[in-house]
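Below are the structure tokens for one structure; questions will follow.
Missing here is one protein chain; the remaining ones are kept as they sit in the complex.
Think of it as A, B and C in the order they're written, each chain with its own count starting at 1.
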Amino acid sequence: MTRDPAPRLSRTDIARRAALDLPDGGIVNLGIGIPALCSNLLPEGVELRYHAENGILGFSEMNTKFDGDPNIMDAGGNFPKLVPGMAFFDSVESFGLIRGGHIDVTVLGGLQVSDKGDLANWMIPKRGIGSIGGGMDLATNAKRVIVAMEHTTRDNKPKIVNQCSFPLTAPNCVDDIITDIAVIKVKTQGLFLMEAAQGWSPDDVQAITEPEFIVSDDFKPFQTA
Amino acid sequence: MTRDPAPRLSRTDIARRAALDLPDGGIVNLGIGIPALCSNLLPEGVELRYHAENGILGFSEMNTKFDGDPNIMDAGGNFPKLVPGMAFFDSVESFGLIRGGHIDVTVLGGLQVSDKGDLANWMIPKRGIGSIGGGMDLATNAKRVIVAMEHTTRDNKPKIVNQCSFPLTAPNCVDDIITDIAVIKVKTQGLFLMEAAQGWSPDDVQAITEPEFIVSDDFKPFQTA
Amino acid sequence: MLGYHQAMPVSKTIDNFNDAVADIPSGASIMIGGFGGAGGQPTRLMLALRDLGVDDLTIIGNVAGISATTHYGWREGADDPKPVDQGMFFASGQASKIICSFPVPGTTNPLSEIEKAWRAGRAEVEIVPQGTLIEQIRAAGAGIPAFYTPTGVGTSVAEGKESREFDGRTYLLEKALTGDYAFVRAQKADTHGNLQYVGTSRAFGPAMATAAKITIAEVDEIVDPGGIDAERVGTLGAYVDRIVQRKAGDPYP
Partner (left out) sequence: MLGYHQAMPVSKTIDNFNDAVADIPSGASIMIGGFGGAGGQPTRLMLALRDLGVDDLTIIGNVAGISATTHYGWREGADDPKPVDQGMFFASGQASKIICSFPVPGTTNPLSEIEKAWRAGRAEVEIVPQGTLIEQIRAAGAGIPAFYTPTGVGTSVAEGKESREFDGRTYLLEKALTGDYAFVRAQKADTHGNLQYVGTSRAFGPAMATAAKITIAEVDEIVDPGGIDAERVGTLGAYVDRIVQRKAGDPYP
């Protein structure tokens, strides 16, 4: 295993990059972990309508601290700021919205993603117990699924793999992978490297990515705005 | 065909008798026609919570005239009086309530009822087109189904029959039949004559009822309060 | 209770009813909200579609086509204006099919436009139990392709359908029902497309809004975001593509 050619991005920077892909005016659901960080990192002038599984649509930012009302929460246990035009509803409606394909984009965390776009993010087999939450519904049914995660495990093993060894969240569901060193698009022809972090060549990225990817004709440095 | 031994009851009197069977505090849905007349004929001190398919629960009486608001209606096109404790909701919720078995009693009109409790009330075959509305859901799923109707057709043919010749609303669903001359209970052993109108003997009722009924041990005159 | 933070509105407002329906092609399926009667009926959208003149339409509604002849759900005897209903598309020859639960009243005289078209062989009429119809529509919007219901077992509704037992009771398999467009009527919209309904005007509207490819709302009033209480949103803006405000003093209820 070679050493990193340049620093990897922070979790916040991954989230900032993911936030760039969120469509102005879109209905967006953010998973826990890195994805949740997107909410306060939107580009200037972009307004989203965040959805959370527990029954809230239309918030756009998080309070940095619990403000005393446990009845205004998102699914990750964060506390959204109230904005005009938001709505509260129950879980039946909330998952009708998800399963019915009305979520424009979901950003989810990942343990493993395969070159076919399979996603595993709900259980580490050696633990023997996991948490599905709304993840399977989101991964299966959102119009676009972005996975935001570190590129490798802590011991530098690829998380982008030929075949997920962890239990799947959904097969063939991921559209985009945004990591701390690369932006990769999942197409039917395979993986396409779209961007790499400063100081990382396509070969550097490939060295810690199990499936071979194609370097996109549009390949460019990691976008920041 | 013999002549009637005594007058038959009015539609209003049929409804008044049906209203006697409605349980205090119960959730009740009234079909169009004779059943709808029940709403203003409850015994003193009985309070019901009427449900209508179009999304209203908890009304207890009708306005006698349209009061100008087409947004407060029952399913029959009548205009309920507003009472404290009522609720408005959409048709998904309304039929969840019905299909889920949460309606205590429904009173429906009938074209034919068989001795097995089959009900036909949505289409006259020679017309070739009919209206199901919420009738099939109510007949199939209410905890108790009372049919309130005239005992015979206009040309004095039995409407209580061995086998319905009209298209069924639901098989094996009717618990009680209340007509202008009799109250009949449908049990697995067959029909039981519970009451007959003043001047009508069991034989008089049997003469215009196709299936043979059993005269109940509790047989008594038509109840009025 | 809500101390609102400011946000930018995303407007879906269309100026007039004709523009709102202008892209509807011949052959489209149109879901029409409400229950039947004036309350909850998107009357102005319906009139605009009639004026658009496209044909071969499939209309999906609940109580359908009986108000014009019976005044069902309208002020009794009203003649200013006369009640209108989904029958207008059959009178005009624009609709070739209706899927509904209640297309004819108990009395036969006078015949409704839907019944006339059906008798003349000009229109197909598919009659569905009301609870099945609304659940099919809800299923389409909620990503459920099919479900089982006890309603219709042992009747003509079951013909050609699969049935199956669960815990000793028989049920029918029913499929989701979508539409190309939904017309819904609400009292208020905000510019995000959130809708607020009153009384019994909800009925089929909220489910249809989730089930159609394009949802158009006819409302009495359009307000800024925040003008509808977050606790009182009956249809999420996520489902609504276009909103049009009725003129004050519209003679139609």
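By definition in this document, a residue touches a chain if its C-beta (ideal position, glycine included) is under 8 Å from a C-beta of that chain, and two chains touch if they have at least 3 such contacts.
These numbers were taken from a predicted model, which means no experiment stands behind them.
Student: So there's a chain missing from this view; which of the remaining chains does it actually touch?
Tutor: A, B, C
Student: Among A:5, A:25, A:130 or A:202, choose the residue that contacts the chain missing from this document, as touch is defined above.
Tutor: Within the whole complex, the residue contacting the unshown chain is A:130.
Student: Among C:113, C:135, C:218 or C:241, single out the residue that touches the unshown chain.
Tutor: The single option touching the absent chain is C:135.
Student: Looking beyond the chains shown, say which of B:60, B:112 or B:131 touches the absent one.
Tutor: Considering all chains, including the one not shown, the answer is B:60.
Student: So that we can see where the missing chain sits, which residues of chain B does it touch?
Tutor: Touching the missing chain: residues 25, 27, 47, 49, 51, 57-58, 60-61, 81-89, 93, 95-102, 141.
Student: Which chain A residues would touch the chain omitted from the figure, given the whole complex?
Tutor: 32-33, 52-56, 65-66, 68-75, 77, 88-92, 94-95, 98-99, 127, 129-137, 140-141, 167-172
Student: Would you write out the residues of chain C that touch the absent chain, in ascending order?
Tutor: On the side of chain C, residues 1, 135, 139, 142-150, 166-167, 169, 171, 175, 198-199, 230-232 touch the unshown chain.
Keep in mind that, in the parts below, only the chains that are shown with their structure count from here on.
Student: Measuring between Cα centroids, what's the chain most distant from chain C?
Tutor: A
Student: In whole angstrom, how far does the Cα centroid of chain A sit from the Cα centroid of chain C?
Tutor: 37
Student: Nearest whole angstrom, what separates the Cα centre of chain B from the Cα centre of chain C?
Tutor: Each chain's C-alpha centroid was found; their separation is 29 Å.
Student: Where does chain A touch two or more other chains at once, residue-wise?
Tutor: none
Student: Where does chain C touch two or more other chains at once, residue-wise?
Tutor: Residues 138 of chain C touch two or more partner chains.
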